[in-house]
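Of the protein chains in this complex, all but one are displayed in their positions.
Chain lettering (A, B and C) follows the sequence in which the chains are written, and residue indices restart at 1 in each chain.
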């Protein structure tokens, strides 16, 4: 774990740490916690590193790399016996009461624990408490070492040098783990790609730290991280970048957004990559007009609010462009009316919904899965929508493309739900396979339409499937209309009761078609043995912790299987009913107060779901707490509703 | 039934008709259908009159009072054999194809029916078709008769005179029914209260028509409407006025709104009655400060949009004022974010939601119950809300007051759902009983708070019930804060995970308390015998048609009982489960596509509800169609989903 | 082949009230489009909600009848996706400056190459005559129970403050003049705002046709003096001719002062026009050089077999660990 004040380089150092481990052949899972603040509040990264695949974080810390006192105060007692704390000895005498950013109740509980052990309230005291529990302490005189670096580069400004303490902390940790320093320096080079001198100075800092640690602490920490040979191609991805790349691949060419945490990083990524290189094989006749055009582009528009974001994206959809907007709860709340218009006018549009802790402004930088039921019913009246939720970055990637396919195929809005934990986790993945991706535009027509000029086109013509031919607005040779009012097949307002029923049926039928057409493999995942003591029901990013926890339980001989719902609307009722009616004990696992998926499932299947593990303190589920809770269900000692509360 | 072009006086004449019947001692149920248009499109009123209580409309028409050709074309064939059509013989030669406001498909089907009978397409032809079916025809030469009136009043402008044709049509109908003309003239006086001369001219028109009819048609129509002696006090109410009066009674002192059909009539009523007379008994000590103040006021603010409407109402709620806003689907969609803030900050605020046919702009003047599930989950994240739905005007009245009581008692937003059918129906009711109404402000404090100046007050203090003392913002002697962010007990931002759980639990707990405290009588109605062949499950304004239909079925020996859910959140799960698990056959009846209440009920009770009668063509359920559908369920001939489609 | 007026008419029944100023605006739009000889399927009329919002259904081009107050972002999305289309926005004053005021202001900041015609009738027509944002403080139309409690917004001033690069006013019953203004607005390079005085005979009995015709505003000889006059007839020139800060500020200031005139002498015509401000499309193109030649709506995204065309492997490789 690496911590420090927001804006002091925690991000960068964690990134370097994780990237180095990943380059060293390890699987990495990184989780970021931060306040809704720009500078000063405490932020930390938890990086889990393993030679086996990992999908979640754990609560206990093996090694705490710090460069400020707050990190030590907050996390020292989370370090497990035999773990290590790297810190700046210059800060030893800092007092707990002088750290303004620690909450009162957190301070009080620390003071209590310290005084119970007869200790005072300095950083030294808390370190002492950790040491008593068996934690190894590694003071590293950052500034002294940095001065050496400064000399080499002719840099004497202490404030400039101090900006490198974050990397020093990382380097110290790696030195203690006898990690190959060249890999670390390589990672530094990648992260500081655009700042040559900074990269070099930080690399020099690595060397200085390594020699200090080797000299002073050689071998004293019992663990090492030797490089691992990897046979697969891997990437190191973050959630919002994953979405961004998938959107470009999916052919999204208009992205609108209004800034909001944790969604806007995706849009900023897209903006930075707005020029899109096209695979334009010369000689392919249908691409003739493009012969000279090597580049396409995705227009990213920062709008004045989320109402404009959704309606502008719909405008793009009308014009035949795959369009989307990304937002989080408060912004999504403002999109209700726009979504309804898209549903009424059968416009394909994708909303990527990054859940964060609500209600209202809530905890903008914290994790939750609290928007499911709202997403299922956003907007007045009844219109079809497709709601899908991804469980990990690989799913995020492929589902993003599918969202656009569904939107165009079924001509309706698609809400793709992810969350803060996915958006901000950095994970190693096997290289994503672009060849698996296919684009399906349904019966969309762009370009010329074969008929006379100005012919009124029945855009909403009744069909067997409810899906009508869709020439983009602007298609030559035809015209038609759109309106949020109930309308006839040309899109003109109609209040006729007979037409009304036809049109409602037409729109809603599309969901039945979607339900029939979308393969089960895109709707659900089922993990584990057919027969199990417990069947876990869940959705979204709890997937990681669940899979890790059931691995642990399996090792103890407790069989748990897991039904993950990915397509939440239309709901795969039949399959889910089958699985759940065979289940011995169903346990619903969700990051929200009510167990929203359980409610949905009960509505659809009428199978009572009595047992729930929920969490709503804004921190993702850790593997351990989930493991313990599931175990208590297996052992029959759990109440029907277990609330998890770990995390700081 | 009375019909005519929008803006040509249909409303007024129907009002006169209904009011006269009501004054004559009859029970009246009036239902209005109109287009989303200002002038010209066809609009009609269906008024059902009976000596027994009536709660819904029927499809067949006994008497059609017309003064334009469109009304005749559209409704002549709805008149039952032995019924009557009153019309203007001057319009006889008008042709169907020349009426621009009749939809193409309606025209086509009429032409088909006419030509099958070998008839042409004039108004005369359609009247002939009706006559053949046994309908009595009563041509009334409106203009000739009106000229007599004009002479008397020295008014020769034909266009002025023609403005009275609507009243002529009403008078003719009543004359045919030998209805007491003095009651009719009285009703005219009431309706034209503020326009003395108009009233008098219209009264004179009544006399002219009565003598014409007596002379020409005396006794030819077999039915009469003799005055009935009534022993109870009755009022003649319309839905939105009912809400308005109840709000003033409930102590609502700030109403915000943005114009929208069919909600804004209520706000306009309130605006017209913004000065409120207070019952200010001198000598009551606690009212001393008011001694000199006889009047209070309700401030009605037309805002720039519905976002402002909800947030401004919340502002009023913060300041300790009972505040509300009224809207319809599109406006409600814009309130999602504001509602969440109110939930997070435990602000009492009432939203009166007038449902109309959605999605999107939908059919703005047509009826539907399509917003239930949205209302249950409006806004991202999880916060408590109370959702109640009224079934008739009497419930509307008392529920409106309760909505404010719940809001303040449980310090949370309340959504009171009604619909277009209730808003626009005019009904006779027994006089409402104000003495039944009690105001319960919970632990709201307005005025001085007993403590030192500027003391930081724990507004969100934890309590057993989750409900904390609530001094209004501005209460002297204390200060506190509010924020949409998760907060501590003073209302300051907190991202602490422990505090988070405490606060989520606190807020959600209030719903459990509400569930416990609210008496069953406010949550559900149960009608009919314990044991029945069919148990109807429904909510809202379908109540009327259901009660009428089950009366008819009972007469045939088919027992049907009816569970009406009024408090939809918190859901009365236990009671409903009990009733439904005893039911022989459950039939869900709703004015929407999906059967939304059935879905909610399945989620809560896990009792499958397989049979549904739904309607979503924008026209309220008639008593007959519902009767037929229920009967087919009783007889076992119905499919699981019956879609009703009557209405024009 | 020249476009005839009738080519632009649909056979949808028009349900505006008799005598409504909206008819004048509809005619002017159709005449302008016919004279410009547009290709109907290259034109999109985007409207909000209100009486005015029904207009697209009467015009035989693409028509998008959107949500109350949201016509501008809808239109912007269409235009950005396909800058080759001629996008004309039409909406009510309540739609544009009440619920839509946020988009009104912020769309001015973008300067997309579109036109926006506001039906300025002082009331919320379709919801039965409540005061709209352009109704003056204290005015009581026949539809209002009490005098208007809010100050009016001056649409022209608001448009100038919001950065519209063409700001004009027309009058619904001077169809010929209005038609010319509409052509100018459409031809203007950038976002053009056109406020149209639109009598609503049903609800607004103050700013009526008779009022604008000056039927109660007689000159000494007893002849009515119309209350609208044409800017161009007074030698007023709202066009920015040189791309200098001084010229622009001078023309803006002039337009601001002119915008105060209202009532007995109400100017119609072009208050301000500046084609030197780059359009949004130009700004996009400077960042994405193929934007204009190969805009989103023209881009192919996949081969016929569904293979995507975007080469994102490069982006993945950047994140690759080997």
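Here is the rule we go by: a contact is a pair of C-beta atoms (placed from the backbone, for glycine too) under 8 Å apart; a residue touches a chain by one contact, two chains touch by 3 or more.
From a predicted model like this one, the values you see are computed outputs, not experimental measurements.
The missing chain, though absent from the view, touches A, B, C when the full complex is examined. Checked against the hidden chain, the listed residues A:264, A:297 or A:311 yield one contact partner: A:264. Within the whole complex, the absent chain has one touching residue among B:6, B:37, B:172 or B:323, and that is B:323.
Among A:93, A:228 or A:272, only A:272 touches the chain left out of the display. Among C:75, C:160, C:196 or C:270, only C:160 touches the chain left out of the display.
For chain B, the residues touching the chain absent from view are 22-23, 230, 233-237, 241, 245, 248-251, 253-254, 256, 273-280, 284, 286-287, 290, 293, 295-299, 301, 303-305, 307-309, 311-323, 337-338, 341, 401, 428, 431-432, 434, 437-441, 446, 453-454, 456, 472-485, 491-493.
Although one chain is not shown, part of chain C still touches it, namely residues 69, 97-106, 108-111, 133, 146, 149-154, 157-158, 160-163, 249, 252-253, 256-257, 260, 277, 280, 283-284, 287.
Against the chain not displayed here, chain A makes contact via residues 7, 35-41, 100-101, 258-261, 264, 268, 271-272, 302, 304-306, 330, 360-361.
The criterion applied here is as follows: only the chains that are shown with their structure count from here on.
Summarising the inter-chain layout, the chain whose CA centre lies farthest from the centre of chain C is A. The distance from the centre of chain A to the centre of chain C, each centre being the mean of the chain's C-alpha atoms, comes to 42 Å.
With centres defined as mean CA coordinates, chain B is found 46 Å away from chain A. Those residues of chain C in touch with two or more other chains are numbered 49, 67.
For chain A, residues that reach two or more other chains under the stated contact definition are 337, 341, 483-485, 493.
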